[in-house]
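In this view, the complex is presented without one of its protein chains, the others remaining in place.
After this line comes chain A, so read on.
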């Protein structure tokens, strides 16, 4: 076929992860195509963060495989996956609190700029690292807050910084774990606008509770319930899927407008 689908950038097959008796990830399979924004939604406790953590290597699965860019990464530690181009933002902001915003981003750039067994030259004076940091901060709208310590940034700014840090690793695939969590209305709108820009450049997996954002952004949506995929498809298909309505959308009374 001439217009056959491209090879998936990320392929998850039969992934299982249980905690005690509970299967947080239950025989889960998932493909993410290059260039798409793939949203993962599901009620609380559906195992979304557990899935992301397995994708980035903070958790290892009990069984199943994860292929990234054609390579089996199931057992690679997270720092190796990051080098292959897999970046994540954390649901609960996970930054270096005693560093400035620019330092946080510059370190991410440094991690992907050769080894760091350099003991003599001052790292804060390496122009290209600082410039990379400034560029990433500018992208997320934090250019003016570069020299502010993370602990003094607002929650919304920290969420944006999370994104800048992930971007500075020059990822092929960006895994965003609830980037909108705890944001106000205007901040959320800014984040959505930002993601709309980013999706042109990088493949994104987006875990998000904000349905309006998800349906505005996603090319494809996968719905998780109790660690299992109950539906996967484009936003229209998901919107009209009876099982999804019952399991998730229905009881949240979410009204999703078209367009």
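Rule of thumb we're sticking to: a residue touches a chain if its C-beta (ideal position, glycine included) is under 8 Å from a C-beta of that chain, and two chains touch if they have at least 3 such contacts; residues count from 1.
By definition in this document, contacts and distances are computed from a predicted model.
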Practice problem: Quick one: find the hidden chain's UniProt protein name among "Glutamate synthase family protein", "Negative regulator of RcsB-dependent stress response", "ABC transporter permease" or "Spermidine/putrescine import ATP-binding protein PotA". | Solution: "ABC transporter permease"
Self-check item: Which residue of A:24, A:37 or A:107 touches the chain not shown here
Solution: A:107
Exercise. Among A:25, A:50, A:82 or A:203, single out the residue that touches the unshown chain.
Key: A:82
Self-check item: Listed residues A:71, A:118 or A:155, member touching the removed chain
Solution: A:118
Quiz prompt | Residue numbers in chain A that touch the chain omitted from display | solution = 56, 58, 77-79, 82-83, 87-88, 90, 94-99, 103, 106-108, 110-112, 116-124, 126, 165, 168-169
